[in-house]
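What follows is a single structure, and I will ask about it in a moment.
With one protein chain held back, the other chains of the complex are shown just where they sit.
Our next item is chain A:
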Amino acid sequence: MYKILEKEVFSPIIKQFVIEAPKVAKSCKAGQFIILRINEEGERIPLTIADYDREKGTITIVFQEVGKSTTQLGQMEAGDTIKDFVGPLGEPSHIEKFDGPVVVVGGGVGVAPVHPIARSLKEAGNHVIGIIGARNGDLLFWEGKMREACSELLVTTDDGSYVRKGFVTDVLKEVIEKHGKENIPLVLAIGPQPMMRAVSNLTKEYDLKTIVSLNALMVDGTGMCGCCRVSVGGTTKFVCVDGPEFDAHAVDWLELGRRGGIFRQEEQQAMEHHQCKCGSGCGGAK
């Protein structure tokens, strides 16, 4: 059993847990993920590691409630325990000292997984330009943490309710124009699929190397089932063991999007089943 030590609520649907998981904390690196299972009936949920503390033996995860399982997870409190927690999984981010500023982009809940990568890149001696964005100011979190992890940080909101109006791609475009595409060795983007795809489309115009961290459907997360397969450059890759990071310009986004929606109906059904248990609109909390 894995104990939730701290819980923080960033918005009604975005929450942060600090979880006691010493084995994972000891060896994890930026860019890797974990899989957790709430209880005996639970599904295996992959989540990218947002932070870790090797001394305290803790892993931080930030997640958005999108379906039954993440909603149920969000209803858990500090002191509760999670049945299973396994990791670190996937390949770590490739960290090196690049020649020129690197740009990391975090959209929505993607700000969390981008954070340790930005920090590692900065620790490796890079000038890290961070861009974070959310639909509105209320959904934005970790601005302070990101400011620390990056050399400079640019913030935007889709509706302009905080700092400025615009998508992360608008800001990215300005950054590319300002620094010159030939001077930026790498863009790394994590966020909802449409956002990553938009970043990919933009940087493709500039022929700018771009890495994205994919969130495919998974079961075991160790290369055993192939549920997470995605075509990258015409070759089938497993997100769980070959990724989760890939060259954005080689990813077959259409296929990825379709495969990600395979269980949409079932997800809806699970949510309804979950909510109807007590009939009081408790969302299954009772």
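What we mean here is this: a residue touches a chain if its C-beta (ideal position, glycine included) is under 8 Å from a C-beta of that chain, and two chains touch if they have at least 3 such contacts; residues count from 1.
By our rule, contacts and distances are computed from a predicted model.
A single chain of the complex does not appear, and UniProt lists its protein name as "Glutamate synthase (NADPH/NADH) small chain", one of "Methionine ABC transporter ATP-binding protein", "Glutamate synthase (NADPH/NADH) small chain", "Pyruvate dehydrogenase" or "ABC-2 type transport system permease protein". Summary of contacts with the chain left out: across A:41, A:55, A:77 or A:99, the touching residue is A:41.
Interface note for the absent chain: among A:163, A:219 or A:250, the touching residue is A:219. Which of A:84, A:138, A:158 or A:174 touches the hidden chain is settled by the complete complex: it is A:84.
For chain A, the list of residues touching the undisplayed chain reads 23-24, 26-27, 37, 41-44, 68-69, 83-89, 219-220, 222-227, 229-231, 236, 241, 254-255, 258-259, 261-263, 265-267, 269-270, 273-274.
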